[in-house]
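Read the structure below first, then the notes.
Only a single protein chain was left out; the remaining protein chains are all shown in position.
Note that the chains take the letters A, B and C in the order they are written out, and that residue 1 is the start of every chain.
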């Protein structure tokens, strides 16, 4: 029997922090030793009342030395910028880490253009992009895994099987729809119930920060330059994400067959023969994908849980790989249906 | 003072029938004399309990002779196929009519390919397509107006300003999102609350019957052939429709300016400088539109109330035009916000 | 033809302010001259984008002198405490007024116990409680009408027909369910979409400030003391309110007959023979009521639109009465169905 590995969650008060805790509580080989945040807080079941009777660890102020001493692997669920400051310290102390923020996902130049000056240029090149289907070998050896954003995860899993057969002279359009939990726990006019309920709207169309993440990864994986046009929408649902990808094929190929062949060995990608919905993946690490074409016009639709496959469960899959556990160890696979 | 024109609503038990009744009850120049359906029914406030205390006309079995005798203008809110059988009789009796079904919207060949054999080939060529912004002159003289579908209304209003400047060698993609009321009052697995709530999915992607309606009208209005790829989705909201149009421009033009110029005299189209939402148009006849581009990639977003601008209020605008009333007479303009 | 009366809305940026504006825009005898708020603001269609193309008055900083000069009747949609400061000035300037806040609804002692020290003790005794069914004569002569809260409106309309036949030695329980718009436009953890969606919970059970308002009015109207136990809940809907009243009858009477008799002349109360729902009243000034008993146990269920019958449309009904117009002049009666 494998001995348990002590782990920590930093950024425990947010939605992705909660999801990490929920997964780790049921994980057979990880032992959740520390829950921490930027500031000291109440016990975790006061912050997340659904944990009452399950876990009552006190939320500690994040201290890199202590965390590195008491845990072997750290899940960082902090906002970007805060994350890199803390990650740097942790790496110095010898901890391994999955970072859920944007801080280590992009090349320096692209990061600084869309976010802010980078404060950990030393470790940035060492980070591995945590999309398991494409980087599992590199993840296995990494000390620092940059967990992909939810939009890039769903978009890349839909797009990558078709890069070889798409006409790159034509722009790609991605019409993405996200549940409100993706906007985080902080209240704002946009997340007010009355603003969202019975409504839908796009935000930052053609200028969202996830577009360059998608473009960069497409180039890295395929060596091709595509013009990605990304339009995200907020849906009146709590969790789930549906991404529609539109592009032009070079030839009139069998797109479903290509999809099946491409993902035939992947446990967490399900190729569907009917249009995907978000309820069938909400609560799980699955990405469901459907593809269809009319002449050379291609439509690919993918669905994930934005907080799980788009954040916390993918992070634990990455941690499993880093620790040589089976990828699906402790990973949720039963959807919140009905 | 104008004298009131007697009108009838046939197909009074459905959602669009109800919306017609609500508008006509407040209309200064139309006098709702008859509410009818395929079968005789209860009083209208039993079928639609919200009308209690307001209107208690008995729902009659639709009889063309009687309706033509008692009313000068008829709103036909019947399912396709049923509609044309009844419309034919009504026209023989000399009634004028706005038909909300698909039966007179398309050229014969296209209709029969996507629907069923046409049973009123004589009147089909006389029908005028009831998109007021483009056909108001023809509508004014018509006896039979074919009211557009909700998807074509929102799609055409978004697309038409850009046909001259779009590159027709590239396909156009339309990602449309509709409230559930668009699927009608009939219960089905798809309209069960549990299927829709906290969910979103596309249906009939690239093969919905509204795509040829859009293609045909684009050709008629612009003389150009575009390859339209239409993907409709069901949203977990009752009413409202958001349509995203994606295409490739020939040149890097100022798309907002073009939109403003194009609709500068149109009262029921509002050009927005921020992404449109459905709450701001739900309850009204407005179509809100927003456009943006990145290089030559164009994104246009339009929002309508699927039951009003996409059906009943547009039908009354058409009736206003047919009767030489001001187009906005009695038309709802105050949204259901908050 | 009646000449139009100039009116003002103070507190125009909130939800009830918007609803007042929407009603007044269609009102045949009121002329909306001024929209104001505590602080100067943008044009009203910037604050409420759904008003684009309809009204673009600039939101002025509320100035009692100017408002009293330019309008004959003022609708005050300010938070409690702010309201009385401003009302006092306005009354000094000779304006008549409907105040939608809590400031003039209660006796001094009760007000100060549940809210704060009262700053306009002089005018407080002159205020008339604006529940038209019970105070229309007094409202007609009033200069200051205190518009009831949404919970008291729905609760009193359900309860009052039964006060004579209820056993006052037994407590009355009121289980009330409100749409989120009742909590106002301000963002908070409680109004975050994720907190409300797919959820329901009570708040301030047995200690909500509307309970004493209900108790006081019951006593004033009936002369009887009842122990009111009030438990409000937040519903995952934007607008609407359902109130369930539970009490014990002294005798096994025909409760539906009593209800019908009691409200037989009231246009805005609809007695139903099936359990009421909120969709049939949302968008209107109606209060729908249903009553049933088992032995002596009584259940009364009432439904209103919290922003209309519970605030803005009731305010305009009061204004109609104050100006000797028909009570239903310009009042919305068509529900937001489907």
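In this text, a contact is a pair of C-beta atoms (placed from the backbone, for glycine too) under 8 Å apart; a residue touches a chain by one contact, two chains touch by 3 or more.
Because the structure is predicted, anything quoted here is derived from the model rather than measured.
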item: Omitted chain's touching partners, listed by label; value: A, B, C
item: Omitted-chain contact residue, chosen from B:13, B:181, B:281 or B:318; value: B:181
item: Chain not shown: contacting residue from C:23, C:51, C:98 or C:194; value: C:194
item: Among C:62, C:237 or C:269, the residue in touch with the chain that has been omitted; value: C:237
item: Option from C:100, C:142, C:269 or C:282 whose C-beta touches the chain left out; value: C:282
item: Contact set of chain B toward the excluded chain (per top definition); value: 15, 180-181, 185, 187-189, 191-198, 236-238
item: Chain A residues that touch the omitted chain in the full complex; value: 15, 18, 22, 25-26, 48-50, 52-54, 181, 185, 198, 238-239, 267, 270, 272, 274, 279-281, 283-284, 286, 307, 333-338
item: Absent chain, residues of chain C that touch it; value: 170-171, 173, 175, 177, 194, 198-203, 205-207, 227, 229, 231, 233, 235-240, 242, 244, 246, 248, 275-279, 282, 292-297, 299, 301, 338
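Throughout what follows, only the chains that are shown with their structure count from here on.
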item: Distance in touch steps, counted as few as possible, from chain A out to chain C; value: 1
item: Same or different contact residues where chain C meets its copy chain B, judged by the half mark; value: same
item: For chain A placed onto chain B, the superposition rotation in degrees, Cα atoms, nearest 5; value: 180
item: Pair of chains joined by the greatest number of C-beta pairs in contact; value: A-B
item: Most distant chain from chain C, judged by the mean position of its C-alpha atoms; value: A
item: Between chain B and chain C, centroid-to-centroid distance (C-alpha), Å; value: 36
item: Contacts with two or more other chains, residues of chain B listed in rising order; value: 198, 238-239, 279, 338
